[in-house]
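This report refers to the structure that appears directly beneath it.
Shown here: the complex without one of its protein chains, the others still in place.
Letters A and B mark the chains as written, and numbering starts fresh at 1 in each.
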Amino acid sequence: MLSPIVLVQIVVNGVGLAAIYILVALGFTLLFGIMRVVNFAHGAFAMLGGYALYYLYSIYDVPYLVAAPVAALFVAAAALVLERFVYRRFYQKMFQSMIALLGLDMAIASTALIIWDSHERSIKPAVSDILQLGGIIVPADKLVIVAVAAIALAAFYLFTHFTRAGLAMRAAAQDVETAEAQGIDTRVTYQLSFFIAIFMAALAGGFYGQTYALSPFMGERPLMMAFIVVILGGMGSIPGVALGGLLLGLGESFLSTFYGSSVSVFVSFGAVILLLVFRPWGLLGTPEK
Amino acid sequence: MDLRFGNFGFRAMRSLLAVSLTGAGLALATAPAVAQEELKIGAIAALSGGGTAWGLGLQRGVQLALDEANEAGGLKIGGKTYKLKLVVFDDQYNAAQAKVVADRLVTQEKAGFIFGPVGSPGALGSLPVTQPAKVLQFVEGYAPAILKNEWNAAYVFRISNSNREFAEPIVKWVKAKMPTVKKIGMIAPNDATGQAAVPILVEAYKKQGYEVWVDYYERGSKEFTPLLVRMLAQNVDLFELNSNAPGEAGLLLKQARQVGFKGPILQSGGSGVDEIIEVAGPLAEGFLKYDVIDNSLPAVSTLLKAYNKKYSGVFNGTSPIYYNAAHILLEAIRRADSLDTTKVRDELEKLGGYNAPIFGRVIWTGKQEYGNDHQLFHAFIIKEVKQGKGVVRDVVSSP
Partner (left out) sequence: MNTTTVSGLAAPRDGRALATGWPARIAIAGILALVILPLLPVGSFVLSIGTTAFITAIAAASLHLLIRTGHVSMGHAAFMGIGAYASVLVTMKLQLPFAAGLVAAFVAPAILALLIGPLVLRLAGKYFVLVTFLFGEIVRMVFVEWTTLTGGANGIPGVPPPHPRLLDPQAYYYFALGFAIVLIGFIARLLSSEIGRSIDAIREGENLAECSGVPVLRVKVCIFALSCGIVGIAGALQGHFIRYIDPTSFSMVQSLNLVVVNVIGGMYALVGPIIGTAFFMITPELLRDYVELQRVIFGIIIIVVIAFFPGGLVEIAQRRADALRGKRKVGP
């Protein structure tokens, strides 16, 4: 079965998976890198992003290119209330944030259950073509996600390296006190980082809900994947997310195709554990003293 | 820290603590005050976690049946008229929790009749509570141990076909209708349902001379493309969705078509074709599915109307099963003219021939398989998706 076509197909599938993982993990790693917050409610925001897109695009027929970003903007803007009353109390408190945000996740997902019921819905596809390139099959919706993930990564990189606000974010991530001494308003910087992170989560949730299905508990899986991608790449590292996402996506695609799903999960979890034991700061993270 | 908030939080916590203490005191002090005319019917349903969709379906199916009885003036037993009240507790789709809630229903709420929980782990966790207490329980998990156990299933009934009952007839149907199919491919959840149901289905296919390829995935997976590519390399003729939950079944269906699988896709098991169509969209066209309800029956459309009036959301396949079972129980109570669970149980066993609203004539089977006749046998349907709707293609009634 190891024909070149199958191999290419496996790589294509792996990149498709990686793109989803990267999109979900970007915001997660940002929150950790800058505010040292382990956002266990990340999946909940992805879920909210999914429902926002559902209403805008499936119910109110807003054109897709408008609906997708607006849905994510809406969720991120609403989440600023939570930034004020919940998140702000847990900045720089890794462990407390983890448990408190677990509580937040529980509260949001259970509220969603009351509002939207448990059944799985689907968001109508924006593109439903299936491209065939010389025997290789690429569903167009996956192609969109790959493109968005690539753009998001590039935008992140440019933003954090070439804009004032982005540089302030990086400075705050490295050393809060020095950054403040240099005149950076960390409060605003944190708010901005939070906004971007939730925007990314909600955007990813929209794609996730559209590719798969929408339900109040749909956030659990993306959260788990984001968590693993970020551990693999290094907590807080953006290139790490790209590398971790690609490794995990390609690894899952190869292993599942050749050895089945159980082997794939065992091997990838085992590999991440070994990595943690010998290089706990991840592939591209920096060790903390 | 913002001091005002600190104070507010402190006060809130204090009053919460006070409430908890007095509440705990009250719970211990007051004996359960049962209103004379109220009869509590228990339900254990997953209302959070993985099985929520099924749990809600259960709760609503039973509730609708009880509503009907209440609207008709309540349940008359021994000269008294009872208003039926459903008491539901969440087992979080987990065995340990199912035991705790079963205990609560049995000893605190004094429920003599319990519906659920959905799925095998919860059922097996709650049986050690209900059986010695002689509380009648109605479940639908697939695990054989639900009926084959140390109590010989004295007070438990399985209220829908399990895989044991429908696997063989459906395989024979495939053989008759699709003669060119030689090899079956299955992708199954690695959970209690999958591990209990798939071996039985595989055995049934093998018995009819089919070659079968199976792979399992971890619950929670949403991307099956790699597994489907693996399956395609095996040259299977028919893709069998076995006991997958509706969400996963829909995704498997959609992604199988996306990677270019052209053969027939059939699901022998699971519940609810509507949710699958919702998830798979236009790619669901031509999909074949085992189902238990024929929407064209008047009883079903009445139920559907009542459901839509009271609840929002897709009509879950679990609802009619429990709705049907609730009617069976109420009829047995009427015939026993007593709330004594043993008497009701005996009437249930003798209920053969009663025309239940969804599945029709009640037939109990299972003696050969489990050592008791506590398995409801009912006809089933094979539906085909045509223009986005599940239409009845065949009715299969004999084993």
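Keep this in mind: a contact is a pair of C-beta atoms (placed from the backbone, for glycine too) under 8 Å apart; a residue touches a chain by one contact, two chains touch by 3 or more.
The shown structure was predicted, so the numbers you read here are calculated from the model rather than taken from an experiment.
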item: Touching residue (missing chain; options B:T81, B:T107 or B:Q234); value: B:T107
item: Contact residue for the chain not shown (choose from A:V62, A:L113, A:A126 or A:A165); value: A:L113
item: Of A:V12, A:M35, A:A100 or A:I145, the residue in touch with the unshown chain; value: A:A100
item: Omitted-chain contact residue, chosen from B:L47, B:V171 or B:V362; value: B:L47
item: Sites on chain B contacted by the missing partner chain, in the whole complex; value: 1, 5-6, 9-10, 12-14, 16-17, 19-20, 23-24, 27-28, 31, 47-49, 88-90, 92-96, 99-100, 103-104, 106-108, 120-121, 124-125, 127-128, 132, 143, 145, 149-150, 190-192, 194-196, 218
item: Those residues of chain A which, in the complete complex, touch the missing chain; value: 36, 86, 89-90, 92-96, 98-100, 102-111, 113-114, 227-228, 231, 262, 265-266, 269-270, 272-273, 276-277, 280, 288-289
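The working rule: only the chains that are shown with their structure count from here on.
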item: Residue ranges of chain B touching chain A (in the complex, touch as defined); value: 1, 48-50, 52-53, 55-56, 190, 215-218, 220-223, 225-227, 229-230, 233, 246-247, 250-251, 258-260, 275, 278-279, 281-282, 311-314, 316
item: Chain B partner contacts - residues on chain A that touch it in the complex; value: 1, 6, 9-10, 13-14, 16-17, 20, 89, 110, 113, 117-122, 124-125, 128, 130, 137, 139, 208, 211-213, 215-217, 220-221, 224, 252-258, 260-262, 264-265
